[in-house]
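Sharing a structure, written as structure tokens. Questions coming.
Note that this complex is displayed minus one protein chain, with the remaining chains in position.
What follows is chain A.
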Amino acid sequence: AGIAQVSIDKNMHVLLKDMSLAGLARGEEQIFKGLQLDTKKRKITSFERDLIYSNLDATLSYDDFHKCDMVIEAVFEDLNIKHHVIKEVEQYIPEHCVFASNTSALPISKIATASKRPEKIIGMHYFSPVDKMQLLEIITTPETSKDTVATAVDVGLRQGKLVIIVGDGPGFYTTRILAPMLAEAVRLLQEGVNPQQLDKVTTGFGWPVGMATLADEVGIDVAAHVAEDLGKAFGSRFGGGDPAVLKEMVAAGLLGRKSGKGCFVYDPSKGKKKGKTENMEALAILNQHRLTPTSANTTEDYQYRLFSRFVNEAIMCLQEGILTTPLEGDIGAVFGLGFPPFFGGPFRYIDLHGAGQLVDRMRRYEQIYGEQFTPCQLLLDHAKDSSKKFHSSK
């Protein structure tokens, strides 16, 4: 629904299709509420709101799909469901119509296997809430045709998004670089850093949202799912805390903000600040998986243990060709994940603060925790030769 919302106010005519009238009604309501909020804030008049809303065509049928130039699918994160949708939709859409999937982790090439025209399949990963988060991560496969990419980028720019184009690897770019940091955060929690402290440590470093709150926002179940999938793809390098912790939290219904409790308990009646209290249930689970703290236990250590895994993974994405340019890496990290903006992004950070010092820190943690802190080759190259920069200075 958010994707429709950022399209209709840019003069794009959008068909919103759902399976049931109730689901459709919820989507329409969400879009209208979003527009109504803007009206209350006096960004648009009530008339403009109605006019924008007129660009939305909510339907249960495929009747008008023959007029579509692009289909963006945002259904449940299940490969079979997505395959079913592709097969159904392709019966109705015209030749030139691009099919984009708003998936956060399913490989696009796998999704494309159900299609008759895989060159027209592309990933368009939006970030929630879509009307506020500026990043759009476009994922291409070797089969994706150039005009398909061009169309996707064009639509993304028209929607007011900052667009990056990345390759089709597990977790693409944004999910992939976040995962090791989340794993590390779980380990910190197990070592006795409670959620409030964890938040303080990370916001003190420059992250706009504390790590524990971020986990709750993303969803503990999503985090668990991602940890499992990427763990399978990349092995123990992506490990950190015990995955059982997340699984147990999910089993206990601690899904984060969406279920009202995760690392914190959310009480909407008490307002934003007072309504967020530490969740005793979560602490109990963490207690059961206690790890003895190591020598890397100063505030600075906590900050850099999280930070270095994030940056290292980002650089590895460039190394492996998931990213084509460091600039896109920086934009993706800052606008999609809230990387401390004053660093300018992971690559800019390395240029400014030097790869060497980060490598030294990582080597120290590598001694304690092993391969999860092994610096990648590209990072080592930049450490060896300090004149090597990701961004050419002009």
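FYI, a contact is a pair of C-beta atoms (placed from the backbone, for glycine too) under 8 Å apart; a residue touches a chain by one contact, two chains touch by 3 or more; residues count from 1.
To be clear about the criterion, contacts and distances are computed from a predicted model.
Novice: Since a chain is absent, check the UniProt entry for it and pick the matching name: "Transport inhibitor response 1-like protein", "acetyl-CoA C-acyltransferase", "Origin recognition complex subunit 4" or "Melanocortin 2 receptor accessory protein 2".
Specialist: From the listed options "Transport inhibitor response 1-like protein", "acetyl-CoA C-acyltransferase", "Origin recognition complex subunit 4" or "Melanocortin 2 receptor accessory protein 2", the omitted chain resolves to "acetyl-CoA C-acyltransferase".
Novice: With respect to the chain omitted from the figure, which of A:Q36, A:Q134, A:N194 or A:Q319 is a touching residue?
Specialist: In the full complex, the listed residue that touches the missing chain is A:Q36.
Novice: Would you write out the residues of chain A that touch the absent chain, in ascending order?
Specialist: Touch set of chain A with respect to the missing chain: 21-22, 24-26, 28-29, 32-33, 36, 47, 50-51, 54-55, 57-58, 64.
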